[in-house]
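Of the protein chains in this complex, all but one are displayed in their positions.
Right after this comes chain A.
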């Protein structure tokens, strides 16, 4: 079966930079794909490119985004508007500012129903109450007339989710949906997303830099660094046997994933340097920060290879599994 969304060789270009390069991934129906990477790795831009909502200065320089058999990059503005909010919906990072402060949440939910399902005002506000109930907001009949400032961050993110799932989209893009939230709320929101994913049979692109989130909720993980995919794996494989030095660094820097580790037991390891060093790097973008960098790393960008089924890695020096060199036949 063809995947719901297939991204091939996506390159996003700003006048002076290419923050996303040659990125490919796909998602099947009802699947959760996690895209992880630190700030500046191009995760959010990828998400915005899927929605065709890139900032004005950014352009998709090349690539293909096939959604349900149509190339989104070839649609005109009107066709894209019909997809946005109906078939592809998005939740943003900042629930505090992502809702219009001068509109009641009920009207903000109803708006998307009016646009795509041509519901009357009354029918739309009734559906808004149902949707608030769906995202587990207590007393939805009362809350529907609240303004965003009357809600907590977690509640606002639930409202955002209600807006996103209002038209039962096939694909939901969640761009760091819990980053701005309290730790206790994070799990609730992610659980809600996962429940809705199953109930509404949506595919979810979950963008995050929280590996704990990945371990618990993702079906497939793409690790990005400096705009490129450096590793792809099933979550179990990724955590048990990270291949790319960057992934290993990320895991080592993550306290929650080690059993019985407490931050007082010793310093967490860190990846030295910053992602800025990737700019203008000729070979592997991770080379300046990589502990095992060799001279040959500076020559060309490492190709993605298939070291094992369902895995991709962009580093020729991954020790544990012997790398299979040619990636030409891969279709992951």
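The definition used in the following text is that a residue touches a chain if its C-beta (ideal position, glycine included) is under 8 Å from a C-beta of that chain, and two chains touch if they have at least 3 such contacts; residues count from 1.
We adopt the following convention: contacts and distances are computed from a predicted model.
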Handout entry: Which of "Peptide/nickel transport system permease protein", "Adenylyl-sulfate kinase", "TonB-denpendent receptor" or "Sulfur transfer protein TusE" matches, in UniProt, the chain that is not displayed
Key = "Peptide/nickel transport system permease protein"
Practice task
Can you work out which residue in A:21, A:116, A:143 or A:229 touches the chain that's missing from view?
Solution key: A:116
Handout entry: Chain not shown: contacting residue from A:62, A:98, A:188 or A:303
Key = A:98
Problem - Of A:89, A:129, A:215 or A:297, the residue in touch with the unshown chain - result: A:89
Handout entry: Residues from chain A at the interface with the omitted partner, ascending
Key = 51, 53, 81-86, 89-90, 92, 94, 97-103, 111-112, 115-116, 147, 149-150, 160, 163
